[in-house]
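Note that one protein chain is taken out, while the other chains of the complex remain in position.
A and B label the chains in the order they appear, each numbered from 1.
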Amino acid sequence: MTLLESKPADIPAPREITTKPRVSDKIFRGVVTAGGLSSLLILGLILIYLTYQGYDVLKSQGFGFITGSEWSLVEDESGNIDLNQTKFGIAAMLIGTILCATIAVVIAVPISVLAALYLTFYAPAAIRKFMVSIIDLMAAFPSVLFGIWGFFVLMPSAEYWAKLLHKYLGFLPFFDMQVPVFTRSPFVAGVVLAIMIIPIVTSISREIFGQTPLDRIQAAFALGATRWAMIKAVVIPYGRSGVVGGAMLGLGRAMGETVAVYTVLNIVYQINWQVLLGAGGNVASMILLKFGEAGEGEVKALMAAGLALFILTLLVNFVADFIVKSSGAKGR
Amino acid sequence: MTNENEDNMDKTTTKPSSLSDVAAAKQKKAPGGQSLGVGLEARGVHAWFSGKHVLDGISLDFWSGTVTALIGPSGCGKSTFIRTLNRMHEFIPGAQMAGEVLLDGKDIYESGTDVTKIRLKVGMVFQKPNPFPSMTIAENVLSGLKLAELKTSNKDELLEDCLERAGLWSEVKDRLNAHGGSLSGGQQQRLCIARSLAVKPQVLLMDEPCSALDPGSTLKIEETISHLSSSMTIIIVTHNMQQAARVSDYTAFFLSDGGPGSMIEVGPTSEIFSRPRDTRTENYVTGRFG
Partner (left out) sequence: MSTVIAAPKPGKPWTATPKERAIVVGIYLAAAVVSFVIVAVTPMKGKLAYFTLFFFASIIIDFSVNYVQRGMASAKDAIARGFVTVGITFAVLPIFSILFEVVKRGYQGLGFGLLTNDMSATSVNDPIGNGGLLHAITGTLVMVVIALLVAMPIGILTAVYLTEIRGKFSAPIKFLVQAMSGVPSIVAGLFILSAYVYPITKELSGFAGSMALMILMIPTIARTSEEVLLLIPSDLREAGVALGGTQWRTVALVVVPAAKSGLVTALILGIARVAGETAPLVLLTGGGESVNLNPFNGPMGSLPMYIWKCFGQGTEESIARAWSGILVLLVIVLALFTMARYLSERKVTK
């Protein structure tokens, strides 16, 4: 019997696994990848074309395009635009966009979060499905419907609420106003936008709350927690960042809305912080308003305005994505 | 093990000391029957899930100061049973039950009972450690107080006491503000035990607390269990028969033949393992099946 000499076993390096890809698969990958990258292409083209069209205007207006609030078209004798005298400034509209969207988010997010909590943790099984369906259905309503409904049905009530706000909270600078014109104000637009984005934010929040890990929920209940105590200790820390992301998505949607705001907001080229006053603006609805009669030169200015709006909404989406990704890892 | 615990035990309970007493005591356990008045008693507990009968009339008494192990093959309803003891069973959609569970003589399922108060008295430690990741170690231990809006005069004293009894104090006393998720598996489970202790329960239910842990942590937790049993009642579900033999005073054997699970036999641990009365018990503890 010979003793086999024991040597330390040589651990082999892992082999590289390769396969010769078939031609059909290569084509397949190519086609699919091209399809996938088409969104990059489209977004890129949007940026390029809008910049190209709006370039002249941006160059002549400079920063004044974003900081000035005057929109006056001056033409010379032959009907061409006198770029030195013409002013295109969208500051009032940009502020209006942000203001209306912020009002919308301030109203919609608390309602949506509470509604999502109700649907996930309080609703009896029988009505939960029904309510989820109708909220998802409302997310599919066309925006023109909200605009027209807002104008005819909501505005009278919104006017009443605005008057109340002015009466009791008028000492706050937002709610003060020089002239008592309550219709077609940023406030009304904000309310209409809020109603539009509630379904989206509720849906996103509901999904997030539903994914709360069950073992933590059980741990809280086993310790003798009430439903609210459990939500506060487990659900909210878990879902916080996702809900913020959802709220920002709603913000982006509200910023880009056109027809829903057009009917209920009176466009005035002056920065207006008094939300109850019937004057304001929103870049998208301004574009729609001016487009009908705009000559070639003015259209370029509208393109530039569209570019500004596009970049703004891209930024908001980018930040939303970042918030969800980064703070989601911790505390989860 | 049994004798030691007899000495440590609260003498205000009537603990039967022989098998025949256990059998006789079991006979009286129909719902509505006479209650011992103290401790946890299950009377004819049945459970259903969406119409499917999964527990068949379990009657068991748990005397304070004892450790009872529930053993049996998978799927025979042991976990379902202990969830009826702290009213966690009702969270599952489609769950139903029948029978009574008496805590100190009062049925916990009686209408008008505040279920959160029951769960303060009957705590639970789960199979997979589940500390709250958004809280620090100290916050985790005291979370039960915060959740139930309980006041305590000395938080730090309670914190140290619970971690000490859970066998974790020496390992974490310098990092009480670290995150709950930064501990190892065994430490996390002991943290969960400390967390349950903070609300001063009478009974502690443990659902296979060591099955997700390595043998070293398992041993530490078993030590914890013996120390804890002097001041409360412990009921532990376990698949590990050696663990049951090491840790418990009484053992109950559960079995299901495809239908609802029932309890075949209960008795002092040493007798269940050495002289079981039912052949099925014998087959299980000697490893012929399971």
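By definition in this document, contacts are C-beta pairs under 8 Å (C-beta built on N, C-alpha and C of every residue); 3 or more make two chains touch, one makes a residue touch a chain.
Note that the structure is predicted; figures quoted are calculated from it, not measured.
The residue touching the chain not shown here, chosen from A:Val144, A:Leu169 or A:Leu214, is A:Val144.
Among A:Glu159, A:Glu257 or A:Glu298, the one in contact with the hidden chain is A:Glu257. Looking at B:Ser74, B:Ser111 or B:Asn154, the residue that reaches the missing chain in the full complex is B:Ser111. Contact with the chain not shown here comes from a single listed residue; of A:Leu117, A:Ile208, A:Ala222 or A:Leu276, that residue is A:Leu117.
Hidden from this view is one chain, which touches subunit A at 22, 24-25, 27-29, 31-40, 42-43, 45-46, 49-50, 52-53, 110-115, 117-119, 121-123, 131, 133-138, 140-146, 148-149, 152-153, 160-161, 164, 195, 198-199, 202, 225-229, 231, 249, 252-253, 255-259, 263, 284, 287-288, 291, 299, 302-303, 306, 309-310, 313-314, 316-318, 321. Hidden from this view is one chain, which touches subunit B at 27, 30, 44, 46, 48, 51, 53, 57, 87, 90, 95-99, 109-112, 114-117, 147-149.
Heads up, the rule we're going with is that only the chains that are shown with their structure count from here on.
Residues of subunit B that touch subunit A in their complex: 86, 88, 91, 93, 116-120, 123-124, 126, 128, 130-135, 143-144, 146-149, 192, 195-196, 199. For subunit A in complex with subunit B, the residues that touch the partner chain are 125, 215-216, 218-226, 229-230, 233-234, 237-238, 331-332.
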